[in-house]
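What follows is a short report on a single structure.
Note that one protein chain is taken out, while the other chains of the complex remain in position.
Chain nomenclature is as follows: A and B, assigned in order of appearance, with residue numbering initiated at 1 for each chain independently.
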Amino acid sequence: MSGNKVLGLSGNEAVAYAIKQANVDVIAAYPITPQTIIVERLSEYVNNGELNAAFIPVESEHSAISTCVGASLTGARVFTATSSQGLALMHEILHIAASLRAPIVMAIANRALSAPINIHCDHSDIMNARDTGWIIMFAENVQEAYDLVLQAFKIAESHEVLLPVAVNLDGFILSHSLEGVNVLDDDEVSKFLPKRQPIYPVDFEKPVTYGPLALPDYFFEIKRQQAEAMEGAKPVIERVGIEYGKLSNREYKPIKAFGMEDAEVAVVALGSSVGTLRAVARRFRKKGRKIGVLGLTLFRPFPREELIKYLEGVKVLIILDRAISYGSSGGPLYLEIAGVLYRSGLRPIVLNVIYGLGGRDLRPSDVEAIYEEGFKCAERGRAERELLWVGVRE
Amino acid sequence: MSFIKTIKDIPKEEYLAPGHRLCAGCGAAIAIRLALKALRGPTVIVNATGCIEVATTIYPYTSWRVPWIHVAFENAAAVASGVAEAFKIMEKKYGVKRPDVIAIGGDGGTFDIGLQALSGALERGHKMLYICYDNEAYMNTGIQRSGATPRGAATTTSPAGRVIPGKLERKKDLIEIAVAHGVPYAATASIAYPVDYINKVRKALETEGPTVIHVLTPCVPGWRIDPSQTITIARLAVETLVFPVYEVENGKYRINVMVKKPKPLEEYLKLQGRFKHLLLPENKWLLDKLKEDVKWKWERLLKLSNL
Partner (left out) sequence: MSGVKEVYKMPESAFQGRATWKELPIGGVIPEPATSLRYKTGNWRALRPVLNEKKCIRCLMCWVYCPEPAIERLEGDRIRINYDYCKGCGICSSICPVKAITMVEEGA
């Protein structure tokens, strides 16, 4: 057991530090705010001989992810990082990386998509990529960003998974916040993450064709197999979370629950807001008000069964979305959970909150108002409005 | 093999197997098959989306006998960068044998949509060879004009209409673009001159740093030619100066197939349906422009080669 060493690191620095310890072979990345510091630090590590890796300063994010796919197929351990427009530019190849089962790890410092151009946090970037076949995880704080990046390689490279993993940290809120981060010793990381054992590494003696054309006679089977791989990742993610807990004293689960034992009103969210939700919930619970908070660490594969387990007895469920799905009946997380609820047969009153776009803060007073609305709905037994825009001037 | 002198010296090994579904008489098939004759050891191919890619790997059939990677249309040079650098670092870290890396793209994937990725890769200086097989249009999607389509040619998006008789714009110069990056070796090649072509591929593989080979590949449906005429037309392209065969080694230009007495351009054009309209009197102005392009390029080459 370690955890004695505490470093003051920003989210970006914590990610870079984890990448150094993970003994990555290839990094291909392009600068974009607010991710840039990750690649700056990694360049320093490589140029100072602290990390024996190829740092490929590509000319675009499209080439960054393309370079990563090529490198990953050779059998190398590969990392990239991006944000917002960069992720959007990668979009085409995100699908291909997952389909070719390239276990790349990417950190995304979440930032709003243009237009208007904006450099601050929301989740429109990753939500736009949610169906690309990547495993998607969200960090709540800098410590989690560090921990999740290390777990991401273990999950991605597992022969039961072989899928790329995106670790999300809220732009600026986490990427640029300094925290005391408990870091593992280098040799502990080496033991946790031994050298990658690739499946079908590029080998001249055994020539493999990667990425052929599949027509209607086989495309569907190949996609069906990929869908199954995503489902198969769930037990691995859980196992790795427990294993990492033994190593670090910080066990990870797909969902972090607070106050859910007796919650009448529950709130569910992704990323750094979960901390704010929990802090306000603590105050509410001190006054005897039964509020619970669910923070999702895992978004893809979506932890359906785990979520449902927490929702028995919940009268009102408030779903926080930091992104819009234009023209649909709610935000992306709302749509996801609405589907899960329908299948489960549970019928809590559901409120969808859209908040925090383009870096608009979610203040404790906003959260209080959201909770009060939740309790009002619980009393009334219905919701006046199912979609709430919080923090925007109406 | 190091360098070959005659056709008889060309290795027997076939790294492209038959059973692929390229058209009968496909020039690109010849270009790729011959390029693979120049391999000097472990090699990885990265293939941009295009005719070669789709027709050689229709699942579960593959024609490749070397490791082959296809990711997308516009990124072959980027994918190849990743392959090259991954092997370079893995050789250092784990003693993995480092192969040659060859990226292959058509003219669409190279001159147009893949140009940025190619430029990036050339600038970064990876040890890789990029081969562009140029059939002068987007053939895989059904013969649409590209930046490589020559002036005057009819394609489905530059049809020979009553007002606009084919493509009005000049063909981009890929080798000049490569040379502007300061690459150590860039060359054009013709499938009608296989010894020169194979030697160039070999030379490129033996050069440190990024190298580019641009090979002209007649396309039976796209150029509207008889399938038996692929090689004849490829040779005429050289003999009429439409496609000079030359190389640029560390900035030094050398014409490899010197054409003392060029044949009239019309001999090349008349065999191809895509140029049929250019030979009509009302389109002479466009034919003259094409002739100017050809003349300009050749004279410039002579100058650059100190001839």
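Keep this in mind: a contact is a pair of C-beta atoms (placed from the backbone, for glycine too) under 8 Å apart; a residue touches a chain by one contact, two chains touch by 3 or more.
Just so it is clear, the structure is predicted and the values come from calculations on it, not from any experiment.
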| item | value |
| --- | --- |
| Which displayed chains the hidden chain touches across the whole complex | A, B |
| Full-complex contact with the absent chain, from A:I117, A:I199 or A:I242 | A:I199 |
| Hidden partner chain, touching residue among B:A77, B:I177, B:I191 or B:L265 | B:I191 |
| Option touching the unshown chain, where A:S158, A:S175 or A:S248 are the choices | A:S158 |
| Touch residues of subunit A, complete complex, unshown partner | 99-101, 158-162, 199-200, 206-212, 214, 217-218, 221-222, 224-226, 228-229 |
| Contact footprint on subunit B, counting only the chain that is left out | 7-8, 10, 12, 14, 16-27, 29-30, 33-34, 56-66, 191, 194, 220, 226-232 |
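The working rule: only the chains that are shown with their structure count from here on.
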| item | value |
| --- | --- |
| Complex contact set, residues of subunit B against subunit A | 41-44, 46, 53-54, 57-60, 62, 64-72, 74-75, 77-83, 85-90, 92-94, 96-97, 99, 116-117, 119-120, 123-124 |
| Sites on subunit A touched by subunit B in the complex | 25-26, 28, 52-54, 56-60, 62-64, 66-76, 78, 92-93, 96, 100, 195, 202-204, 207-215, 217-218, 222 |
